[in-house]
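The other protein chains are all here in position, but one chain of the complex has been omitted.
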Amino acid sequence: MDSQTERYSRQMLFKPIGPEGQTEIGKKHVLIVGVGALGTHTSELLARAGVRKLTLIDRDYVDKSNLQRQHLFTEKDAEEQWPKAEAAKERLKSINSRVEVEAIVGQADAALLDGLMEDVDLLVDGTDNFETRFLMNDLAQKYKVPYLFGSCVGSFGMAFTIIPGVTPCLQCLIKRLPIQGQTCDTVGIIAPAVQMVTAHQGAEALKILSGNMKAVRKTYVSFDLWENEYLSLKAGALKDSGCLSCGDSPEYPFLQSGREMKVAVLCGRDTVQVRPAESGILPLEQLVSQWRSAGLEVGGNPFLISVVKDGTKAVFFKDGRALIHGTKDMNEARKIYHSLVG
Amino acid sequence: MDSQTERYSRQMLFKPIGPEGQTEIGKKHVLIVGVGALGTHTSELLARAGVRKLTLIDRDYVDKSNLQRQHLFTEKDAEEQWPKAEAAKERLKSINSRVEVEAIVGQADAALLDGLMEDVDLLVDGTDNFETRFLMNDLAQKYKVPYLFGSCVGSFGMAFTIIPGVTPCLQCLIKRLPIQGQTCDTVGIIAPAVQMVTAHQGAEALKILSGNMKAVRKTYVSFDLWENEYLSLKAGALKDSGCLSCGDSPEYPFLQSGREMKVAVLCGRDTVQVRPAESGILPLEQLVSQWRSAGLEVGGNPFLISVVKDGTKAVFFKDGRALIHGTKDMNEARKIYHSLVG
Amino acid sequence: MNKIMLFAQLKEDAGKSAIETKAAGKTVGELRDFLEKETPLGNLDGIMIAVNEEFVKDDWIIEEKDVIALIPPVSGG
Partner (left out) sequence: MNKIMLFAQLKEDAGKSAIETKAAGKTVGELRDFLEKETPLGNLDGIMIAVNEEFVKDDWIIEEKDVIALIPPVSGG
């Protein structure tokens, strides 16, 4: 038994994978968007499983508050504020030196992602906002690449496997960008909820990468580990032939220019304006109650609300627009925006 | 916000834990028996969650074939054959330097474990055999400490929370040491199945450690991630007042001397004899078919079977006894025994 | 009567984990409007609705004893 065969022996002994499946896994390239809680778990799992290449994208750096649930990262990474994608890459190389890891420190926008898709075999969701998810969903459909949706907050989470041409897509399931104001920064998150999502994403990844398409899950999983609830919901009926992402005449709306979140530094004001891709009506009352309950200082009037988080003041308007004060850093402003409204 | 508050902020924002729950977690001592796939995942989760102390016990060293699913370990650990408990400790300290980690490299027998229980708040199952599980189950009952049972093989796994005085114990659920011959070494294991078990163990640990006893799961979870199956089974009816471990007149059978697996080097023969705690009838035919299907060389007659694994020959008798040839190392012999029959 | 199971923040908004209501005969879309107006659940835009463990479209007609689940897609990751 050579050393690579020994390394993956327990995975090859699993009949549905076997030596053939392992060879297939070893040829595959997986793109993971977001290297936070979900992305660190799935990237570790796939590096250990022996994929050929992982591409990791994240714009953020490691922060002390990440350590409670984001694997791969150490106290040293947080002290040195190492970029997440690079910190993850370093650890993954020590775990499996044969896996090629490409780390991209940057904003996962349409231009960047579209340029990466050419030889990608699987898209894995590790992001913290639906704007990026809808973008990944469009890319999955355009390039006919499976997309593993996953998300969680508190003890609650969900996972769904999107196979272009077979299952409904994220746009079929969720017609509009959902804004509920529940984020890991407002209602918290426990690490087991993360692992529950990545256990599902990981199993689906191994099925797809090893060529076991028949075993792919057709239901949408939703669970709450604290409430001891687990639902497995049939989703096929939502497949919509008129869907602009996956229907008969796709337009891939989130790949169109002008359809992205717009972020601009306001001239001379030390303020960044954030405008979401889809102008919708922010449920201001719900947000106020979420934020108050998260211990944030909240003020405002019927037209706008202001909130102070980590020393930064942000003002949200009913149409979804926000001003983030005290910064000229666009990535910092995006991060604060998503941490408050998702 | 001081640095520790910031570190655990996302866990404290989760309402059922809150600052009070976090303070409780920070006082607790968890004993994890077995630092393989399950034990590396749960120890990382609990170190990141901020428990006061973790005690880790494992007799084994890191092997290349562990890297596919056992977190915390790197290629370097496998090359240097670092003991698992020590390799885990080193990584855990870089993740959370405030958590006290005690690493014990040794056989988790009744004498060792009994001496550790005094200030333990929770027992977590990371072992690969039912003998050790029944021992942990007796200790949990004797010291009135919750015990988180978990196990997995292939894509299949299970988890159950045992609360002394409240739920049935492992002995109520499973009357005899089960021997099915399916182990990670014979039918393999995929990492997502491990994560699925530890997601459940982890959530239950956080409930218990933070004082949320009402949220504790009452059902026995059994799942198969490849088959997309998830069962949550009521177990209360199996609580047995005559149970020798948790009933009205407990005898803690696995803590009695003479009730442990007996391992002895046979004089001058370079062979170790292993005799299980409970002499039962080994299902020789089933074992032969499992082992053949795992690609092992199997021979024998109606009274015994011989099998060669990793160059070592082992002979199993119908009553459960085995001879492990070519070694004088008792731990190595135990390891081979459990890897073949569980 | 129909049981409506609530998840994540909807549990908190309602102060309980399920609501009982008479929804038979209503479409899923009509139920959504009704819940937005008559309960503390507020804006249900983007909330996914399953009937008897299956997601259905807004024109699906609910029958007596159907069990409904409201699943809010959350954004964390």
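As written, the chains take the letters A, B and C, and residue 1 is the first residue of each chain.
Throughout what follows, a contact is a pair of C-beta atoms (placed from the backbone, for glycine too) under 8 Å apart; a residue touches a chain by one contact, two chains touch by 3 or more.
As the structure is a computational prediction, the values presented were derived from the model and not from experiment.
J.: Can you pull out the displayed chains that the omitted chain is in contact with?
T.: Result: the unshown chain touches B.
J.: Looking at the full complex, which residue from B:N212, B:S232 or B:T312 touches the chain that isn't shown here?
T.: B:S232
J.: For the chain left out of this view, which of B:L135, B:C152 or B:V307 touches it?
T.: B:C152
J.: For the chain left off this view, which of B:R98, B:R176 or B:R292 is in contact with it?
T.: In the complete complex, the chain left out is touched by residue B:R176.
J.: What is the set of chain B residues that contact the non-displayed chain in the whole complex?
T.: Touching the chain left out of view, chain B contributes residues 34, 36-39, 125-130, 150-154, 156-158, 173-184, 187, 189, 220, 222, 224, 227, 229, 231-235, 237-238, 280, 283, 285-286, 290, 338, 342.
Rule of thumb we're sticking to: only the chains that are shown with their structure count from here on.
J.: Can you give the whole-Å distance between the Cα centres of chain B and chain C?
T.: The computed centroid separation for chain B versus chain C comes out at 41 Å.
J.: Report the inter-centroid distance (CA atoms only) between chain A and chain C in whole Å.
T.: 26
J.: Which residues of chain C are in contact with two or more other chains?
T.: none
J.: Going by the touch rule set out above, which residues of chain B reach two or more other chains?
T.: Residues of chain B touching two or more partner chains: there are none.
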